[in-house]
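Yeah, one chain of the complex is gone here, protein chain that is, but the others are all in their spots.
The first chain written gets the first letter, and so on, giving A and B; residue counts start at 1 in each chain.
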Amino acid sequence: MRGIKILERLLYTIPIMFGVAILVFLFMRMTPGDPVDIMMGEAGSIAPGEMEQLRKEFHLDQPLHVQLYLFLSDALHGNLGYSYAYKKPVADLIMEQLPATIELALGALLFGLIIAVPIGIWSAVKQYSIVDRVSMAGAFLGVSMPAFWLGILLILIFSVRLRWLPVTGRIDYNAGLQVVTGFYVLDSILTRNTVALVSSLKHLILPSVALGAGTAAMVARVLRSSMIEALRQDYVTLARAKGVRETWVVLKHALRNALIPTVTVVGIQVGVLLGGNMIVEQVFSWPGLGRLAVRAIFSRDFPLVQGVVMVYALTFVLANLVVDILYTYINPKITL
Amino acid sequence: MQTTQTAMPWWYPLTIRLRIWAANAAGFFRDLAGHPIALAGGLVVLLYVAMAIFAPQIAPHDPTKGELIRRLEPPVWAGGSMQYWLGTDAQGRDLWSRIVFGSRISLWVGFVSVAISAVVGVLLGCLAGYFRGALDEVLSRFSDLLLAFPYLIFAIAVMAFMGPGMTNLLLALTFKGWVEFYRLARGEMLSEKTKEYVPAAVAVGMGDLRIIVSEVLPNIFHSVLVLATLRLGVMIVMEASLSFLGLGIQPPTPAWGSMVSEGRDYLTTSWWVSTIPGLAILILVLAINVFGEGLRDILDPRLKIE
Partner (left out) sequence: MAQSPPLLEIRHLTTVFPTRRGVVRAVSGLDLSLARGELLGLVGESGCGKSVSMLSILRLVSHPGRIVAGEVLLEGQDLLKLPMHAMRQIRGRQISMIFQDPMTTLNPAFRVGDQIAESLRIHGMLNGSGPSLWPFGKARAEAERKRVVGLLDEVGIAVPWEARKRYPHEFSGGMQQRALIAIAVSCKPKILLADEPTTALDVTIQAQIMDLLRRLNQEYGTSVVLVTHNLALAATFCQNIAVMYAGRLVEKGPTDAVIEDPKHPYTRGLLECIPKIGATREPLQPIPGNVPDLAELPPGCAFHPRCGHAQEACQEGEVPLVTLPDGRQVRCLLYV
């Protein structure tokens, strides 16, 4: 039964993805000015024949609906165009940089959850205690802080002043990591390269904290309030009346119910993380999709921007799908 | 028994509402006084607004012109002088003056983008929720689709391809911003529609538009206000992020985000150039959020008097 529902949901994302692709396409075409002109403006001197050639390449001489068709069919075949700035197919560029972005997003999410879950639970159990007040104040701060500023602050403290952690990049050059999946932390575990593992982790910490702080704050607040709500419920009293140990009452009976609204918020945070990714990648020169996108935008690399925006959106849709599926496991009243 | 029929002018319900609102407002300020932290937040916001309005009077120096001789001077407590009490940047421009003028950008962009988002979103939401049908379907699907994009991507793409400038910036921010208000308004409209006073108004023969404006809207007002306050902080951070990336307001106009970005190269020697503008953002957004939370605490339990 659930399997069918999941399949249904998966199928539903297909029209969304189509919609996203179409939206990106339309958007790119609707910006004022001839795209080729814009691109040429960045490249400097171009032979006159090349402009015509580029126009043909981007099918700009065709009517709009034909362009759309070509664009979509190309995309389905994995051809997202050719980046003239990097002189590589867009799809290749994206695949190179995508793991880095995902690794950062996961790192931030993990950081956020590791901080938020214990704090949320503790604050709810010991309401109005010092821990509660301090962490809620901290949560306010976390929500109000711009990620790029936090990143710079962290660099200032940990890289410049304390010299504990590196500033930029994903890994030291001399770690000699053999890349398998593109996820450096995973790869260093797979190739049993401790030096690389330590190095990649050291590089991952600060960006994850900068990106994940906002998430930690939001999740801590939601978890706290839903735990407080759950602990007030009758089923908690019943659990105690059954003789369940207090630890289990909190961690099993109450938490399970408190997770329901929390997962919703985590789902929203996933989107925020993917967005904020771009900023943090800039600050830490993290070689991911976000930084690629910013560079593409500045060099007016039309096809690259198009590809990156689409991939971003699709990742976002998929991530939401995962969260939605997770949600059905947590909330027995919902079956998608 | 004789009954005289008096035609009620269309604005009469509004005057009643205004009187109720005034009574509520008095109570509101009383409540606000009982929430000292939220009150503090509100005052800080007002201070920022004052700073923005009276920027030319407050700022001691020209924010766009710097004296290269005085470049990278530290703040007054770290060895600098009172003349440039928050220090100077790489071009010798006074940080304090730049922050003061930068507040104009942040506050203007923040308020206007939230205002536009709110108006557009609430309008569309009310219409969609009230009339349902094709309008509702199309708008809701479209907003779902828009939500498929992480917020920054959109803004960046818009700024990049349409060029910098205030109008484009506002467009970029509001393009996705209206969705939250749309959903709120639509949701509230759907639930309000089921309440008795709407069919009652229909039965009396009120036109649809009048029902929406004079009957339902005032009830939605509180939630919209709370949402607007919370979105304000988000918009300000987004504007700062865009300027940080160089996609926002272009130099030499000072914007806090670009100030932070400019200071990155001097992080090892002159930490204040990046840190202090960011602090300005943090304090403002913190104050807004604190105030917004307090607002929500106060407004939610306060039921709208019918």
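In this section, a residue touches a chain if its C-beta (ideal position, glycine included) is under 8 Å from a C-beta of that chain, and two chains touch if they have at least 3 such contacts.
Quantities reported herein were computed from a predicted structural model and do not represent experimental measurements.
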Output for the hidden chain's shown neighbours is A
Among A:Met218, A:Ala239 or A:Val266, the residue in touch with the chain that has been omitted
A:Ala239
Of the residues A:His65, A:Lys87, A:Arg192 or A:Lys333, which one touches the chain left out of the display?
A:Lys333
Touch as defined at the start, partner being the missing chain; which of A:His203, A:Arg221 or A:His253 qualifies?
A:His253
Please output the residues of chain A touching the missing chain, sorted low to high.
233-235, 237-245, 253, 256-257, 260, 330-333
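By definition in this document, only the chains that are shown with their structure count from here on.
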With chain centres taken as the means of their Cα atoms, state the distance from chain A to chain B in Å.
25
Going by the contact rule at the top, pick out the chain B residues touching chain A in the complex.
141, 144-145, 147-153, 156-157, 160-162, 233, 237, 240-241, 244-247, 257, 260-261, 263-264, 267-268, 271, 274-275, 278-279, 281-282, 285-286, 288-290, 293
Using the touch definition up top, name the residues of chain A that touch chain B in the complex.
16, 19-20, 23, 27-28, 31-32, 38, 140-141, 143-149, 152-153, 155-156, 160, 271-272, 274-279, 282-283, 293-294, 297-298, 300, 305, 309, 312-313, 316-317
